[in-house]
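Left out: one protein chain. Kept in place: all the others.
Coming up: chain A.
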Amino acid sequence: MSLIKQLWLIVAALLLLAFGGSLFIGVTASRAYIEQEVLIKNADNASALALTMSQMPKDPVTLELLVSAQFDTGHYRRVELRSPKGEIIEQRLGGDAIRDVPAWFVDLVHIEVPPGRAVVQDGWRQLGTLVLESQHSFAYRSLWRSTLSLVGWFGLAAVISLLLTWWIVRQIRRPLSAVVEQAQHIGQRRFTTVPAPRTRELREVVEAMNRLSAAVGNMLGEESQKLDRLRQQLQHDPVTGVLNREAFLSQLQIHLDSQDARASGALALVRLAHLVEINERLGRAETDALLHEMAHGLEQFGQAHGGGIVGRLNGSDFVLLLPGKIDLGQLRHDLGRRLAAMRERGRTPVGLPGALIDYAQGDQRSMLLASLDGTLSAAETRSDEGLMIAEGPQRRSLFTSHDEWRYALQVAMAKGIYLAHYPVLDATGELLHIECPSRLRLAGEWQPAGVFIPWISRLGLDSQLDLVVIDEAIRDITHRGKPLGINLSVASIQDAHFVIELQSRLKARPDVAKLLWLEIPEAMAIHDLASFRSLCRALQPLGCRIGLEHVGASFTRIADLQDLGLAYLKLDRTLVRGIDRVAEQQTILRGMATLCHSLGILAIGEGVENREEARVLFELGLDGATGPGIRQHEKPAD
């Protein structure tokens, strides 16, 4: 039985007890008093009448008159005179005068008073016994009335106390349900904290649980930082802290293969000219500081321009990847100013020539880098401050202007979208869900997301596209009954209208919501944590799972996200690729998987190339894997 219910029962029982007790004592005491009074009245009146009769002549008329006079002017039920042998000499009987009192009450109370008796003396002889009973039906009425008013008063008292109880229960229930909710969260391994309630006992519980949550949060923070240090050692350049060559190149490849907004953008190559001479002149430590300063400056620039990634390709060459940037002229201007500022700030005069190029999905990485390198050499020969735009690979653009793109995308979305199906499997080869990148029919062909997503972002059509995708996914789940994974763009989750639309669609189809896995890129979620939180709060109660994809660099932030109740994390390809060969990478992934499991989160590896990688991933404890290596070995489902 719930605490609240017990409280109610106790209050009701106490009320009834108080009511019953008061009623019983009140009625019993009144009845006893009335009986006593009537008893005395009977005895006294009998004595008085007998005394009078004893003094009067004993002829029948006088006796009759005396009895009548007493009976008629008094309040009696019975007045009778009996001879010593028991024969009635005179008798007067009155009826019971109760009318407005229920019979059951009369039976229940039942006042019984013995009659008063006195002997009428005729000289030395006894003439007879006078028996007298008073009318006491008035007592029933007054008892009945007092009972009624007692019931009325207790009704009022009950209403007031129930109102009070209701208020108290409400006061208790609110913090209590917060505590219960927190306990449930902890049960689901979401270590949330709640504000401490005013009720002392509850406050102690909440504070204890908050301490537990904080301790878990700290532990998570420490563990994830440890893992991140490992990852840094593996992927980052020790001198400058930016990505090392391998890590950067695989990031670039991911971007080039990507199906989302990352699939096009710009690359910048910047060289610290005459590094050898500088090194000789300044010494190693100074040079390292200079390099670090430069990498830091580029990183700041990247952060300011939508989450750019910086890598160090070799001793003097830094590369900046800026997804989504396609206006090279503008970029050249901004970057040029930045480099100039860096040159001026530095104590040592250095040359910072650079080259820019744009990229798009499907470009060859080596061709891009070669083109950049060639342009940089040209720029270097021209001056130490040159920033030149390299000749990109020849690409066939589907449409030439923004308006054409907009029109074409609108038409394609209206016609309908096609969802590709890439399975995510668990260790036993069972399906976790199907990843569904979208395809739009543009210029007569089904185009992969990488082609049109950058344009969707550029034209601000994200939430429109996402809704179309959701509709298609709902249709797909209804049709096939298999769980689907859908990417949401960050622009969509920032759009309150989109979130409400999505919520209402999923509310209407709870069966579908259970099979829907929604994911957004880790970097985006971290970037706008508030929107992501409100998305989680809005959608999780409906039963759908929410996860992050491309998790890697910001894994340390998982401690901040654990209270959101994330269902799964997709660990980035840079961590997964070559897992079967690199021991440090295995250590990192094993740690990540363990950490995820301690929070009740599924860990899924992205971009698995082959069976061997998948095998190692599952050995490390990951729950699922996806990628080309998984696709090939999928059981033929369709």
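We take it that a residue touches a chain if its C-beta (ideal position, glycine included) is under 8 Å from a C-beta of that chain, and two chains touch if they have at least 3 such contacts; residues count from 1.
Operating definition for what follows: contacts and distances are computed from a predicted model.
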Practice problem: For the chain that's not shown, choose its UniProt protein name out of "Nucleoside-binding protein", "Predicted transglutaminase-like cysteine proteinase", "Thiamine pyrophosphate-dependent enzyme" or "Potassium transporter TrkA". | Solution: "Predicted transglutaminase-like cysteine proteinase"
Exercise. Can you work out which residue in A:A13, A:I40 or A:V276 touches the chain that's missing from view?
Key: A:I40
Quiz item: Pick from A:D59, A:E112 or A:E344: which residue touches the chain that isn't shown?
Solution: A:E112
Quiz item: Which of these touches the unseen chain: A:Q126, A:S149, A:N218 or A:Q233?
Solution: A:Q126
Quiz item: If the hidden chain were put back, which of A:Q6, A:T28 or A:Q410 would touch it?
Solution: A:T28
Quiz item: For chain A, which residues touch the unseen chain?
Solution: 24-25, 28-29, 31-32, 35-36, 39-40, 43, 47, 50-51, 54-55, 83-85, 108, 111-114, 117-119, 121, 123-126, 129
